Each structure stands twice: as C-alpha cells, then as structure tokens.
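So, chain A:
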Amino acid sequence: MELDAKIPQGTLSDKWKHYKDTVKLVSPANKRRLDLIIVGTGLAGASAAASLAELGYHVKVFCFQDSPRRAHSIAAQGGINAAKNYQNDGDSVFRLFYDTIKGGDYRSREANVYRLAEVSTAIIDHCVALGVPFAREYGGLLANRSFGGVQVQRTFYAAGQTGQQLLLGAYSAMQRQVALGNVEVFARHEMMDLVIIDGKARGIIARNLVTGELERHGAHAVLLASGGYGNVFYLSTNAMGSNVTAAWKAHKRGAYFANPCFTQIHPTCIPVSGDYQSKLTLMSESLRNDGRVWVPKKKDDPRKPTEIPEDERDYFLERRYPAFGNLVPRDVASRAAKERCDAGFGVGPSKMAVYLDFRSAMERYGHAEAHRLGIADASEAKILELGKQIIAEKYGNLFEMYERITGENPYETPMRIYPAVHYTMGGLWVDYELMTTIPGLYALGECNFSDHGANRLGASALMQGLADGFFVIPYTIGNYLADEIRTPKISTDHPAFAEAEHRVKEQIDRLMSIQGKETVDYFHRHLGKIMWDKCGMSRNAQGLQEAISEIRALREEFWKNVRIPGTADSLNPELEKAGRVADFLELAELICIDALHRNESCGAHFREEYQTPDGEALRDDEHFAYVAAWEYRDGKEYTLHQEPLHFEVVHPTQRSYK
Partner candidate 1 sequence: MKWRQLFISPVGRKIVMAFTGLFLILFLVVHVTINACIFLNDHGKTFNAVAHFMGTNILIHFLEIGLFVGFILHIIQGWMIWASNSKKRPVKYAVWGASANSHWYSRSMGLLGTLIFIFLVIHLANFWVPNRYHYITQGEELNLFERMKLIFSSPIIVLIYLGGLVSLSYHLMHGFQSAFRTFGMNSKRYIPIVRGIGIAFAIIVPVLFALMPILVYLKVIS
Partner candidate 2 sequence: MHITLKVWRQKNQQDRGHFETYQLDQVNEDMSFLEMFDVLNDQLIREGKDPVAFDHDCREGICGMCSMYINGRPHGPLKGTTTCQLHMRHFKDGDTIVVEPWRAAAFPVIKDLVVDRSAFDRIMQAGGFISVNTGSAPDANAIPVEKDKADAAFAAAACIGCGACVAACKNSSAMLFVSAKIAQLALLPQGQPERKTRVLNMIAQMDKEGFGSCSNIGSCEAECPKEIPITFIAKANREYLQAMLAPDLPE
C-alpha cells in the first residue's frame, strides 16, 4: 500500500488554513447521531473527548485507571511550549517549528510540525480559560521559562506540576460534557481489541476490569489516545499501567506502526537501587542548569564523593562538549553517562550512576549572595549556607523528592543520576488528519508517531497531546465522518464483534490455562533487561540480532510458563499485566527489527556502527530520510513501508554541541 500522508497543498504556512477552509463539515443534526470511541484519558484523549462532545458528537471514553484523572500525562513536570512570544525575545511559529524539526533530528513531517507550532498558541488561551493556574509574573501576566537548550523563553508552566494542571483542565472540560450527557466514561475498562467492519474501524472489545466481563462497544470512528510504550523496557519513568495494548491490537488489525525504535532516554533519573525496583523517577531537566556531572577518574574509587579532590574528578560532559557542557541535549548527555559507566567509572552501589554535583553552584550563588548582603569576609561555611538557600529556592521540591526516595541529602552529597526510558517518539503511523492506515481509526498524542521525529524536545509532549485533542481532531475527523452520516448506529450484533470478542476470550483463556511457574513480572523484567542492554541508549547490529532471538525465546517461554493466579471473572491485576506483557513481547521484536534496519544514528537512535570518529551520531539522510512504517504480517514478519520525508523549508544539517 502506498502511504499517503494527505498533506494539503500550498506553502507550509498556508497548509492548515487551506485545509480548514476546504475540509468537509458535518451538520449539528448529524453530529448528534454519530458515536465516537476514545481510548485513553490523558491530555490527548481527554481534550479530544471534551472538544468533540462540545461539537455534538456522542463520545464513549475508556481508561484502565479508576478515574480518567489518573492518566500518566499527570506526571509531566516541566512545562508546555507555545509560540506566544510574550517575552518579546523573537519567538515565532516558525522558530518553534524549526526547533522541533531540528530537535527531532530531521525525521518528522514538516507539515505536521508546522501545524503543531501554529495551534500551540490557542492551547495556552484555552487552558487559561479552563482555569489552569499557570505561573504568573507580578504584573499578573503569564510567566515563561526556557527549556532544553532552545534560545527563547516559550515554556509555560505551573511549578513542577504542569502536566497535572493541564490534565485536570482537560479532565474538567470532559467532566462537564459527562454532566451534559455527551460523554460516557468507562473507567477500569481496558480495550482488548479493535473491531473492523468492511475495512473500517467500528468499535472495540473492552474488558470491565472489575467484573472481568467482555463488552462490545460500537462507534462510527475509534480514536486511540493510549500513550507511549516505554514500559517495554520494564523500568521507565512511565506509570506502572502504561501499556501498548490498544495500539498494538490496532497494529495487528492493520494499522502500521511507525519508527518504533525512536525511544527517548532522559538523562536525569534516580538510579536503580535493587532488583525489586518497579519504576524510575525522573528529576526535572532543569537541574542540569546548575548541577555539574562527574565521575571519579579512578575506577572503583571507594571514597565518598565529598572526599574526592577536584583534580581526581572527571567532568566528562564539560570535557567532551566544552561549548554546551552540562547542557547538551538529552540523548547526548545520556550516552555520555552510559559510556563512562560501561567503562567502569560508574558510582553508587550498582556502579550504574554518575554524580550530579551542586557544590560549585552553591559556592557561586553563596559568593554572590554574600556580596549582595554586604558580608565582606564571609567564611566558607557561611557562603555555602547562603548558596544552599538559593539552591533550595530553585530546586527545593526536587531535592526533597530525591531525599525521600534515596535517603540521601543532596545538599550535603552529590546526587546520583542515571538515564532512563522516558518517552517514545514512535507509534501508530498517521496521516495529516491523524488517521491510521485503518479508515476510521485515529491515533492522538504519544501513541502516534507524528511530530517529534527521532527525538522530542522538552515541554513538547504536552503541547502535542493538547494540540491533537483540542485543535486538530475536531477539524480532521469531520472529513471522514461527513461520509458516514448515512451509517446507522453500529450494531454490536455484527459477526465482526462476535469474532473479535471470541479472539479476546481465547487469549484470556489461554493465559489463564498455562499455570506455569513464573510470574508476569519475571518475564517483564527479563524483557526489560534485554531491551535495555541491547536496544537501549546505544545499539549495534549484533546486539539487536541477539535481542531478537532472545525475545522470541522469552515469548515462547512466556506462553508456556507464566502463572496467573485467580480467575478471569473478577478484578485480577496479574491477568491485566499478563495481557500487556504479551503485547510488549511482540512489540519488542519490532522495535529491534526497526533499530536493526535503520543503519544510521539519529536523535535517540544511536547505532554504534554509525558514529563520527569522536563518537557523535552520524545521520544518513541519503538512505534514511523516511518514516519506517511497519505492517503486521503473522507475528513473524513485518513489511516495511517507507514514507519519504521531504524538507522543503528547513535543510537538514549535522547537529553539533562541541
């Protein structure tokens, strides 16, 4: 199948306007008769549910958590980008577009990214109107901060809880529609399969997680907003329940999966402390503004970090990247830390961590503060004390969080950090209208592949989720539904529903009947280790080939030897996890296949074979300037479809941070 991204005609800046001017519309009377299903209630799902219900569609929303407000968007800390140029620092739609394309290492679609930048401003307007308490200046206007190395201040934030505040805004807009009867929420429900009738997405099979019942839900279109698949690595900063099942089931029914190997690693996470570890906690990227990253120059140095003198420390980021130092992008910082740990210089009990040290910043701030207060001959202790106060003002809550988790006081001893899986740029392939390769099936937010290319910039995930839900899908879905106004209510008695339900039941019965020896977590942990070791921050052909055969073997063992307690007709978290891990075990293979086929290094995808002599990523625009969209075959093979990326406005260049 030829992949048609349906990019509108016209110059880049006119495409979206032109599209909106000419797109088909659905009349209010017809909207009332059309049913939509949305899976997931994060920023993309909740905002889509709210805005589509406002238009008059009847919307059913599904989430596996106990309330739609728990979706993992809630955990985003930093902020949301928008090209408002409130700071008068030269920002514009074009600059946000350009930074996003460049940050994505030239592996995203220009038209989509430009539209994202265009609608970004309306997101902020709408969120403020919804009562989102963004940070403000004393004059009462909105505050901004800079983020992730861009040269303007365009990030809007609400302390370190921006994701929470935005999600609660979208959630409240959706709850208003629930009260009006336009949205029905099915919490503690998990989508188990997609139902396709005559080639179009017409509904889902959902499992009521409390009773175990399988339910059939029909609709004129199905929207997936089910988030990313970072938990394929077992340990990630994702929530425990974050999973790929909805997207993967859609993939198995015919939706192409694009660029699965583009998985982002975040450099500043709290390191693993033991085998029992269930998840990793992110520390905001902003810490690198004042913290210096180092390891001891001596291998296995037994001394405490505070006892290691200055000249025996290796500030490896400053050494390798003198221009950007500790502020290199996420992928570069992560790889550099891994390189040091692999070489045996790691610190902490696991030796898989590096120090993030605030001592110099404390001294610097302390001196400035002493000067400001007019203390002429301040003692070293006094300077440090003053410096600590400044650091506490800036990062107090993060320092507290670190201490709560590790039991160490980061004011006294350097933090230990290590990279962790954080976000997945890959996802279901969608066209300009956010429709997958299955007509009537849409993918929004992190679960699609569209806007971030090979690497996502900080504070852009929230922007994309809300852009898709509030300002893109309400327009684009009309183009499809305009032709569906004569389609009557989708009957769930159709054989396609029975067949899909049967398929789901069969899988559940099969899982329950294995009664092997190992727990679901055992397999998940194992899978995570394979993926992290061989398909994590850096990859090579040999490792990936090994990973593929190891994953296959593990998958086989899973289906022979997993043990699921309890029954399928009641609340059974182990059964839920088993279904999700079964899908991760399939996706993992595709990630490795994709990583293996992409013979270049770009963004978050670093192939050791493709690097410059001094260890930097080496992109291959001649052969790989395309989106790799994979078609599911039979679980053994995947067919590659390429969507070439045409850069009409920006011209790919090699990134350099030296």
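On how the list was made: all candidates are chains of the complex that A comes from, given by their letters.
Please note the rule applied: contacts are C-beta pairs under 8 Å (C-beta built on N, C-alpha and C of every residue); 3 or more make two chains touch, one makes a residue touch a chain; residues count from 1.
Keep in mind that what you see is a predicted model, and the values were worked out from it rather than measured.
Screening 1 or 2 for touch with chain A: in this complex the touching candidate is 2. Considering their complex, residues 47, 50-51, 54, 65-72, 74-75, 84, 86, 122, 124-142, 158-159, 161, 164-165, 168, 171-173, 175-176, 178-179, 185, 187, 210, 237, 239-241, 273-274, 276-279, 281-282, 401, 404-407, 470-471, 474, 519, 521, 563, 565-566, 570-571, 573-574 of chain A touch candidate 2.
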